[in-house]
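Take this structure first; my questions come after.
For this depiction, one protein chain was excluded, whereas all remaining protein chains were kept in their positions.
Up next, chain A:
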Amino acid sequence: MILICKNYKENNESYEEVIDWLLYNNAQFDFLSGEDYYENGKHWSIALDNSQDKLSIPFNEYKSVWFRGFLRHRYHLEETFKDLESTNDNIAELRWRIGQEIGRINTQIFNNFRDTYQLPSPLSVKSDKFSMLRLAKELGLDIPDSLITNSKKELLYFFKKQQHVITKPLYETVYFNDESYVAFFKTDKITEEVIESLPSTFFPSLFQGYVEKDIELRAFYIEEEFYTMAIFSQLDPQTKVDFRNYNDERPNRNVPYVLPKEIETKLKILMKELNLNTGSIDLIKTPDKKYVFLEVNPTGQFGFVSKPCNYYLEDKIANTLIQHDR
């Protein structure tokens, strides 16, 4: 039996298509979500007497786990916080603490999968961007010049050298809003004016030199195989900074691409080191034909690569799960 770990609240088309292929191949599958543990009022426990998780989930029946997600943190215990009378600081601290606790508990839940094939292992999906870059560099891959600093002076120096600088979160790209504000944790361009407006020390952040693009590449990796797509984001001046601002009239040209063997070999080692058997790898090919590694998204989207390149990744994923479910 196959187990699909996901956030019940999140759905998307390419995910649904994997389910279609599982159905078409008569595969047996179940779903599991963090909501089953934290929100649905079910009884469960994990005891250290070697017995398995007692959420009446027959973990030993699952031979193959597809990990897409588990829980969206911001929904935890929303109700509890509503009635709590306390200072904002205390509530923030409380939320953070609870988040940390949940992380540890989840690790124990995921421990149920230890003898199961996992695509990918939920314990491997959390690595941060800087460690990935460090590893990539050690393996001889080109990376953007990267810097974590809290110092205006250092940043200015970095900016002078690089000319173009972006900042991005070390962890995930997210944004959230309240009545009075929107907070972004995302990739953004840093201008001289932005730096001027900073105090002499600020919250430590990751900065990277802007990499000149010929094309952007997305490589979907699954079990030693690469399905790479080239994104011609430079054709259209409207999308020069980040292709996610695409232009509906003339969507960027997305076509199949073959990475040089030597780059694939290094990326394979990188994925092994990160203990990831699947993931979506972002790269940039520069005008002088260097391949610059940016990051890996272990549970990233794949439909936008699969469709324009006719790669049938949905079938590939379903098949991989089925093969290990024997």
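Here is the rule we use: a contact is a pair of C-beta atoms (placed from the backbone, for glycine too) under 8 Å apart; a residue touches a chain by one contact, two chains touch by 3 or more; residues count from 1.
Rule of thumb we're sticking to: contacts and distances are computed from a predicted model.
The complex includes a chain that is not drawn, and of the options "4Fe4S-binding SPASM domain-containing protein", "Sulfite oxidase-like oxidoreductase", "3-methyl-2-oxobutanoate dehydrogenase (2-methylpropanoyl-transferring)" or "Acetyl-CoA decarbonylase/synthase complex subunit delta" the UniProt name matching it is "4Fe4S-binding SPASM domain-containing protein".
Within the whole complex, the absent chain has one touching residue among A:Phe67, A:Phe220 or A:Tyr257, and that is A:Tyr257. Contact with the omitted chain, checked across A:Leu32, A:Leu155, A:Cys309 or A:Ile322, is made by A:Cys309. In the full complex, chain A touches the omitted chain through residues 17, 20-21, 23-24, 230, 232, 235-236, 250-251, 253-258, 289, 307-312, 314-315.
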